[in-house]
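For this view, one protein chain was removed and the others were kept in their places.
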Amino acid sequence: MDNLNTPEVVLSVRNMIKDFPIGQSSSKNSLMRAVNDVSFDLCKGEALAIVGESGSGKSTGARVLSRIYEKDGGDIIFKGQPLAEYVDEHGSLEYARQVQMIFQDPFGSLNPVHSIYHHIARPLIIHKRGDKKVIEKLVYELLELVGLFPAVETASKFPHELSGGQRQRVAIARALAVDPEVILADEPISMLDVSVRLGILNLMADLKDKHGISFMYITHDIATARYFAEKTAVMYVGHMVEWGNSDKVTQTPQHPYTQLLLSAVPEAGKSGRRELGAKKGEIPMWKPDTKGCPFAARCPRAIEACADTFPSITEIAADHFIRCHNI
Amino acid sequence: AEDIKQGGTLTVPIINTGFVENFNPYTSGGLFEGVLFEPLMVFNNMTGKVEYRLAESAEYSTDLKTITVKLRDNIKWSDGKALTAKDVAFSFTMTKSAPAFDQKAIWTSGNLESVTATDAKTIVFKLNNADSTFIWGLPKYHILPEHVWGKVAAKDLPTFTNPNPVGSGPMTDIKYLKPQQMQLCRNTNYYLENRPYIDCITYRSYNDNSQVQPALMKGEIDWGSNFIADIENTFVAADPKNNHFWYPANDAIHLYVNTKEAPFDNLDVRKALSMALDRDEIVDIAAYGYPTTNFNAGGIAELYTPYISKEVTEKYKAITQFNPEKAEQLLDDAGLKDLNDDGFRQMPNGDKVEFDINVVNGWTDWIQVVQMVTEYYEEIGIKANVKTVDWAVYDKGLKESEYKMSINWSMVATNPIEAYQAYFLTEQVGKSWHAGHGVHSPEIDTLINSFGLTNDVAKQQEILDQLQEFTAANLPFIPLFSNATWYQYRTENLVGWPSKENPYVQPVWYDGGKRNLIINNLHLK
Amino acid sequence: MNVSSLNTAKSKAPLLEINNLCVDYVSPHGIARAVNNVSLTIAPGETLGIAGESGCGKSTLAFAITRLHKAPALISNGEIIYNGRDILKMTDKELRAFRWNDVSIVFQSAMNSLNPVITIGEQLTDVIAAHKQISPKEAVAKAKELLEVVGLHGDRLKSFPHQLSGGMRQRVVIAIALALEPKLIIMDEPTTALDVVVEREILNELYDLKEQFGFSILFISHDLSLMGEIADRIGVMYAGNLIEIGDAKTVFTNPSHPYTKGLIASFPSIHGPKERLYGIPGDPVNLLKLPTGCNFQARCVDCMEICTKDDPILAELSVGYQAACHKL
Amino acid sequence: MSFLLRRLGFYFTAFLIAISFNFMLPRMMPGDPIDALFAAAQGKMDIAQMDAVREMYGFMDGSIFEQYIAYIQSVFTLDLGPSVLMFPIDVTTVVGMSLPWTMFLALGSLIVSLILGVTIGTYASYRREGFFGQFVPPLLAFISNFPYIVTALLLFYFFGLQLEILPLAYTYDPSIDPGFTWEFISSVAKHAVLPMGSMILVGIATWVFNMRNAMINVLGEDYVTMAEAKGLSSFRVMYRYAGRNAILPVATAIAMAIGFSFAGSIMTEVVFNYQGLGNILLKGIMARDYPLIQAILLILVSAVLTANFIADLLYVWLDPRISK
Partner (left out) sequence: MNKATTMSSDAAASAQHQKNKFKLKCHAIWIKTKAFFHGNPPAIIGVFLITMILLGALFAPVLSSHNPEKRVARPHQAPSADHILGSTRNGRDVYSQVLHGARKSLTVALFAGIIAMTIAIAVGVTSGYLGGKVDEWMNFITNVFLVFPQLPLLIVLAAFLGQVGSLVITVLLGVTSWPWGARVIRSQTMAIRNKEFIISAEAMGESKIRIILVEILPNLISIVFGGFLGTVIYAMGAEAGLGILGLGDATEVSWGSMLYWAQVSSSLYTGAWWEMLVPAAALALTGGALALINMSIDQVSNPKLKTGPHMKLWKRLNRETMKSRGLL
């Protein structure tokens, strides 16, 4: 972990596990493991992209980090202190302040009955950022920071009066309101118009670079992951299967799943049928006692061990890790 | 008369939920008394006569401790078996083992010692104490065939439904029974020749008065015993030639006053409250003018005309006359004055005088009456409110004298003494609806109890006169009017009805004896 | 009724020809023109892609072709000629016969276009039964065949939509679209809701089917890379206008209109050099508050005087290549 | 299956709660049947006799708990004791006599108004912009808000009393013997016209609105558009594709409506002297006939629960997404 230019680690996750009960009964044997053995470090001013297909546990991971869900195992260390220590009212509020979340759906993440002002002022009020006047000023500053001009007018609007891109900017402004250290962005652009996506990505990039905010960027668009994030982790069925430096992961993918993912990405000019490097197979439901490699059933490179042994981590290059038996 | 035609059917409305196969006269809600079962005798309060039915005569011994009843000759049950004194004695003794059937509590009250059949025609009642009023209860007991009822175990009596009933009344043949209609036809063994003239009676089931009205208007029934709104314009007008009504006076309606509470403890206040009322207007407006206005403060009304003391009526006449000025003056004198100019009077100590008049929710004619009463009271500066309560509350209120004022009726019975028993006997307090007003005295108890000790009509009347005087002088309740006996009849098919012109009996359907007389008198036109 | 426009001249007779089509939405706040004066053609066997951001009128155009509009949409002008007949002038009966037989449509989200309470089988067979005199048995056999064509097992006929995954549902919808072997299939963002791997599977299927049946496709998407891969020609729409149309390669590699340029530049590539992209600044226009002149003026980097006054018209830049911009 | 089991558990518990409530109700309220009897006799009854009568009707004391156990037993053995109102006839018999008629009336009118309402509602949603869709639902809203009893009385007055074309009261002409004869059936039908008619008139609006709203929600769904695009006939689109889904929310409302329908039938039965449970219930209440009231409420609760259960089954059948 210790590189030469050791950047400060803000958020460190070790072997995080999250289980969900299946069906209505909550007995032990009917759990599904949405996130299994996930570890990573998020450094100051850096972005970690999490990519993976739908249902691979990306959002769940982020939600555990933002304490919407309780983790079922592993350690989360925020600024050198385990998450478990941010417990009392003050502590948890403090954590809530420093780790903010931006949601996928700009339509769903703003309450339609409240004005934009309310949305941005609330966190300021909760975290006692000053009296009315101060807060008002802060709100307008924040709106301008995310590129919503004129701020006063925008503040008095209601969510339905804004376009998707504007709404997502509001969401970002709200996340920024209380000077967070970490922003967990859960597919922040997937619901946006193609023409405004880049604007949001660039805005986030500026925040990262200029304000030193760390991002966890969740997406299923591997191209934007590479564009925005320094590091990328590929998830499959709750597991990180390949991670490391974004360029390495996207340019020289080593894990068969990453390769499959990249080969499926549509590319202009490459017309015609393109065989996928994977067998057709059901995506498994991972249970606490499931054995083997999650990708085994679809893996073209599967060997015997894949069926019953969970692959361990291999560092195949500097800052490039995979979980695979058959490297 | 020879020209009377036999045949025809009488259709009457029954207010109930439907007919069921239960011919036990004690549990079938009075459906069959006087129809399937014949009483020994009927005390006709309209004529003051005793109409002997199964009995031929009934005599008290001189010590008033023995009653000897003789049956008619050759009377038979509807199944052809002879009806003997043994049956009668059985019928009375049976109610000893089935206390619920003991309608007048002859056994439970302990006065009846024995009932025995001394021969085939003679029944002897032996009493422990002299009681000349005892005999009035006898018609309440049904004469039942021992050969049927004797086989029923005592504990099963209450639930015995008496299938295939055997009776001695005019109509004993159940033609059919459907939930909403049933028909009984003539008893071929009836003891009177050619009687009844009519062949059958049809009972039709109705929910309430409001359904009897259209049925009467449409001519579906012959005899109504129900309140009919605006009868001239609805019922009579529908067929003036055949549709008639006659509303003779029935029980007296009073406003009961709780004399234990101020300011009602003041007799003058009670008098004033009585004088404030325009009874004619109340009867006219609130009750369509059907009831008979009661100007008699003696506690009994028109129904008992022969017993009413003219003297008492005359002496206390002023109390029942509409005289608001006098009423106000009486109140002023009693110290009830409007001290704070709110239009209503206060007690001398400044407490406000405001009271509720209890009336049962749903008894609309009375509600209207009470509404008018409050209006009259308002005119003399007394604040009274109509309080409609559930009857359970009303019932409890009257019995336990938890009221300030409550509208209530009086007993209807063979003799007015029974009404006075309910009004004044100290032992009735807490039990009877009529005794909660708070006016009682040992002397009056003795006076009332002395009634049964004599058989002398003149002496009895003397007692009644004294009771009337006592009532009028103390005014425990304010007389309003006599209820009407609701009675509508149609002469399209049948004639022979009691009427104003021929008032041979009080025309109530709900009395087995009275209706027995009427059924026996009806015939085809 | 005749082919009027010069710029639609083609070597082959077009399968579908749209002339000056205008579609309006009558809303409480005014009339929004969601498709404005659009003219284009689709040749037999051709895949025409329509790209553009959300709300630019792509779906509206697709709906117009099958005349599926309900209130408050209104096809206010133009003609849509299919095999010489104007669809807009068909009677209800003709329309019913025309639908699906000649043109079928795959809706934007397969999740919602299958009735959740009716079996896959019935939803497949009833379209066959509605258009063909065929016994129920044969219809079922045909339905099975169709499912197998799209790579699903015939047993799935008895399933209800919720028992299938998103990708499977999408295949079912495609199977239904193929049921009557139409000449043209309209695909409105058929893969947007799916992840890349499933999307790829569906695309592969589509390539095979196209080879097998030879239908034309009107492919709607906002994903230009996908479009560049699948389409023969691409049309780009902005605020109801067709602003650029031409063969896929040219549009993708050498776009003429600033909007198209910006759009293409909005997609970071996985393999290319990693540099900051600038995309298109600003927000999409509101159809109810269109400016005079070019609709794109507010976001255009090279906006000129004339752009604020005149509406640019679609001009032929080269054979079969048109764009609408004052700069060209 | 587990879904149904859970529901079954729910029904059973609900049933227990309901019957316990039934048990408590009379015991919390003032007055008892004998007082009522006494009041009804208007003084013709001797006070000394009241205790004997009370005993006769079987109102014995005992700890509340014992009474409760006895009551629960009686519920499950269906031996509910004699009615007070119709002593000594068993409550079961009394109820059995009227239950079929109430079911006929309540269910009959429910079914007819449901069918009419759904049809009208579907059409009204289809012709939402037209005259029908704009005027018929509001009109029905006004009609259904006319106090039910007044509607019934007016019908009664005009058709029964003034025009004399329909009978005034009863379930059938009492001079006819019940049986599978044309005479009897036609008499029943004739007697049902007014009571049912009035209930239908009042009840129909609910279904029109329910169906209309459900339809309008469904008509905007993609699968309806898809069905249209497939070139299916509009009949098939309306009834198979849209109606099939729109009926789902309506189906849950049906079970609820059973309770309301019964309530409606109380008034109808009173006005038209129809021989049903509602009529008896009202009389029973006046007479404080607890066994009868309890029995009727019991039936009612069971009926509503059964209806709900049937609705659940129906729902599972109608909506394949539920069955799990």
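Chains: A, B, C and D, in written order; residue numbering restarts at 1 for each.
Assume a residue touches a chain if its C-beta (ideal position, glycine included) is under 8 Å from a C-beta of that chain, and two chains touch if they have at least 3 such contacts.
Keep in mind that this is a model prediction, so the values were computed, not measured.
Colleague: Based on the whole assembly, the unshown chain contacts which displayed chains?
Modeller: Hidden chain contacts in the full assembly come out as A, B, C, D.
Colleague: Looking at A:D37, A:D105, A:D206 or A:D319, which makes contact with the chain not pictured?
Modeller: Going through A:D37, A:D105, A:D206 or A:D319 one by one, A:D105 is the residue touching the chain not shown.
Colleague: Looking at C:V26, C:V301 or C:L328, which residue reaches the missing chain?
Modeller: C:V26
Colleague: Among A:N36, A:S66 or A:T154, which residue is in contact with the omitted chain in the full complex?
Modeller: The missing chain is touched by A:S66.
Colleague: For the chain not shown, which residue from D:T92, D:T119 or D:N213 touches it across the whole complex?
Modeller: Checking each option in D:T92, D:T119 or D:N213, the one touching the absent chain turns out to be D:N213.
Colleague: Looking beyond the chains shown, say which of B:S57, B:S97 or B:N361 touches the absent one.
Modeller: Touching the chain that is not displayed is residue B:N361.
Colleague: Which parts of chain D are in contact with the chain that was left out?
Modeller: These residues of chain D touch the chain that is not shown: 10, 13-14, 17-18, 25-26, 28-30, 128-129, 134, 137-138, 141-150, 153-154, 157, 161, 205, 209, 213, 216-217, 219-220, 255-256, 258-260, 262-263, 266-267, 270, 278, 281-282, 285-286, 293, 296-297, 300-301, 304-305, 308.
Colleague: Pick out the residues on chain C that sit against the missing chain.
Modeller: These residues touch the chain not displayed: 24, 26-28, 31, 71-72, 74-76, 86, 88-89, 91.
Colleague: Against the chain that's been left off, what residues of chain B make contact? List them.
Modeller: That gives, for chain B, the contact residues 210, 213-214, 217, 228-230, 233-234, 285-286, 361-362, 364, 367-368, 371-372, 375, 386-390, 392-393.
As a convention for this text, only the chains that are shown with their structure count from here on.
Colleague: So how far apart, in whole Å, are chain C and chain D when each is placed at the average of its C-alpha atoms?
Modeller: The separation of the two C-alpha centroids amounts to 54 Å.
Colleague: Can you compute the centre-to-centre distance for chain B and chain D, using the mean CA position of each chain? Integer Å is fine.
Modeller: 40
Colleague: Using the touch definition from the top, which residues of chain A touch two or more other chains?
Modeller: Not one residue of chain A touches more than one other chain, so the list is empty.
Colleague: Where on chain C does chain A make contact in their complex?
Modeller: 53-55, 195-201, 203-204, 207-208, 222-230, 248-249, 252-253, 262-263, 265-271, 274, 276-281, 283-284, 299
Colleague: Quick one: in the complex, what on chain C touches chain D?
Modeller: 66, 68, 71, 95-101, 104-105, 107-109, 112-118, 126-127, 130-131, 160, 162, 176
Colleague: Mind pulling up the chain B residues that touch chain D in the complex?
Modeller: Contact set of chain B toward chain D: 16-18, 20-22, 24, 27, 98-100, 102-105, 108-109, 158-161, 178-181, 204-208, 211, 214-215, 217-218, 220, 251, 390-393, 395-396, 409, 411-412, 422, 428, 431-433.
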